[in-house]
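Following: one structure in structure tokens, then a few remarks.
Of the protein chains in this complex, all but one are displayed in their positions.
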Amino acid sequence: MIRNLATELSTRDAVAATTLVLLLVAAPFVVGDYLLSVILIILYFAYVGQAWNLMMGIAGQLSLGHALYVGLGAYTAAALFVHFDVPPAIGLFAAMAVAALAGAVIGFLAFRFGISGVYFALLTIAFAEFTRILFSHFDWVGATSGFFLPVENRTSSDLVNLRGTSVMFYYVILTLAAGALVFVRLLAGTRLGYYWRAIREDQIAAQALGINVFRYKMLAVVISAAMTAVGGVFLAFYYNNLFPTDVFGIHRSIEIIVAPIIGGLGTYFGPVVGAFLIGILGEGLTNATEAAGIQTAGIKQLVYGVILLLIIKLVPGGLWPLIARRLGFSIKERRK
Amino acid sequence: MTPTIVATVLIGGILTGCVYALMALGLSVIFGVIRVVNFAHGEMMAVAMYAAVFLFAAFGLDPLHALPLVAAGLFAFGYALQRRLVEPFVRRPEHEQFILLLAVGVILTNGALILFGPEARGIMTDYAFDSYAVGDIIIDKTKTIAAIAAIIAAAGLLGFFRFARTGKAIRACADNLIGAEVIGLDVKRLYTLTFAVGTACVGVAGTLLAMIIEVTPALGPELTLLAFVIVIVGGLGSMPGAIFGGVLIGVSEALAGLLIVPSMKSMLSFALLIVILVLRPEGLLGRRPS
Partner (left out) sequence: MSAPILVIDDVSKSFRGLRAVAAVSFDVRAGSITALIGPNGAGKTTLFNVIAGVFAPDRGRIVFAGADVTGRRPDLICHAGIGRTFQIVRPFPGLSVEENVTIGALRTGTAVSAARRRAGDILDLLGLSAKARELAGTLTLPERKRLEVARALATEPKILLLDEVMAGLRPGETDEMVAVFRKLNAETGITIFLIEHVMRAVMALSQDVVVLNHGRLISRGTPADVVRDPAVLECYLGEDEEA
């Protein structure tokens, strides 16, 4: 129940965190290509999960359309790169701006017109689905046949153009995931963080304490959207191809929320822990089913579904608070 | 585009819309009484469709004969689901209910994918290509049968809530929960029955829809969204609203298929959903912040 920032972070936490960071930094020298690509995807989910966590876990706004921001970020940076030779290091800002704008439009409509809870979640889905179909007919970025980035040299690293080896991509996403964790944790200790948590807990009481609920909810959506878009840029340049259904689909939005829920909504390490848990489990399952010679389509998702169900039924606060308590870490938890 | 074609498409839309209406009715009943949003609604619908397809393929059972079986199966499924899973969530935060049913939906969709594979599956009855001609207008026989069955089922449901003892008791729970508890109604049991009735609705609607369109695992989430569009357009929790919304969406989809690119037709539905959500606000504050 201790909550405030680094001052109250015990040495034990610091040692654990440092060890984890060192392990992850050293990973490319230790593990093979396959395992590295697995950790890379895990870190990607830790990153976008953190962005979603900011909005839902901290500010209490349930978005089920975060794929929209991933997709807008991915397509914006990719289109700028392919059509205008704008390097992603610059395109990134355009991507964040476009996603932030989309978030602002959704937030404005929702919060101005009092759409909340389930209705808000449906609104976010509606926007994501609308955009998915829009992009399926958007020939400038390949419509349904997909949008492809040129695949070039992969031996040297070019950070500005995000072209390089998978080790470079690994360090990029590691930096992003760690940065997002620190960013969200620091933000939560500021005035903004307090206001967000107040709004999450009770909007009416928050307003009675002088908090401009509309403004701070807008900020949550816009910041979360911009952060998520950065994940989209990463995805576009890592995979080099984009398909509307694959990028904007509702299954993508659901994927984003699984890790923070399993790890612990509103906790800072929750999205990371959740991403590792399901990442390892998912890979294990894929390998096991392949070894057993079963066709794997759907099995991984099915297990995710079962785990999501068990977590929300048995430990709605997520696994990280449990683990942390068991290991004797100080944690920041929410609810109950 | 002749008036005949428009009329043909329009009637086809209305007929399909009747089946949509029945599906949405199930969602609306569950929300109206238990105040839980069934986010696995379309996935349950897909399960019912697969059941109908399976019964037809394995035993040559006509969908109309399979109807009671599938409805009973979905009733039992809904009953068990409410008892085992949803019931403890009735008083939990909204987002937890949402995630629970989302998880149920994910399990159903991928269960179907594992069992039946990604291919589209349909029912080819011997009357599948029959149609009635009214003047120059062509009316599909299968759709007509499905629509009539849907109307009968919807009427039965409305009658149940209006006249049957249990139906009235359920309405009492929806109107005034504390009052219902005070006069000694077994709210838990009535909630379970409501959920089961709602999913049985889906069982009937799914069987009927399987006569009209083919089912894929991916159809589930799409139908969930479609059901939400319908009930929100009509008014979440309102039974006449669900019926009105169902027919409206059936017609607008049919017309969209005729007037613009067919693949863009659901874009129209989502646009409609956004507009309705914005113009008919429902919020915690009740009052618009300005």
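We just call them A and B in the order they show up, numbering each chain from 1.
Keep this in mind: a contact is a pair of C-beta atoms (placed from the backbone, for glycine too) under 8 Å apart; a residue touches a chain by one contact, two chains touch by 3 or more.
Since we're looking at a predicted model, the values are computed, not measured.
A.B. asks: Taking the entire complex into account, which one of A:F93, A:F148, A:Y194 or A:Y239 touches the absent chain?
C.D. replies: Final answer for the missing-chain contact: A:Y194.
A.B. asks: Touching the left-out chain: which of A:V15, A:V31, A:L159 or A:I204?
C.D. replies: Answering carefully, the residue with contact to the hidden chain is A:I204.
A.B. asks: To test your reading of the contact rule: which positions on chain A touch the chain that is missing from view?
C.D. replies: Touching the chain left out of view, chain A contributes residues 1-4, 189-191, 194-195, 197-198, 200-202, 204-213, 334-336.
As a convention for this text, only the chains that are shown with their structure count from here on.
A.B. asks: Quick check: how many Å separate the C-alpha centres of chain A and chain B?
C.D. replies: Whole-Å distance between the two chain centres: 32.
A.B. asks: Touching chain B in the complex: which residues of chain A?
C.D. replies: Touch residues, chain A against chain B: 56, 62, 64, 109, 111-119, 121-123, 125-127, 129-130, 133-134, 136-137, 203-204, 207, 213-214, 250-251, 254, 257, 261, 297-299, 301-302, 304-306, 308-309, 312-313, 316.
A.B. asks: Once bound in the complex, which stretches of chain B touch chain A?
C.D. replies: These residues of chain B touch chain A: 37, 85, 88-89, 92, 94-96, 98-100, 102-107, 109-111, 113-114, 117-118, 217, 221, 225, 228, 232, 261, 263-264, 266-267, 270-271, 273-274, 277-279, 281-290.
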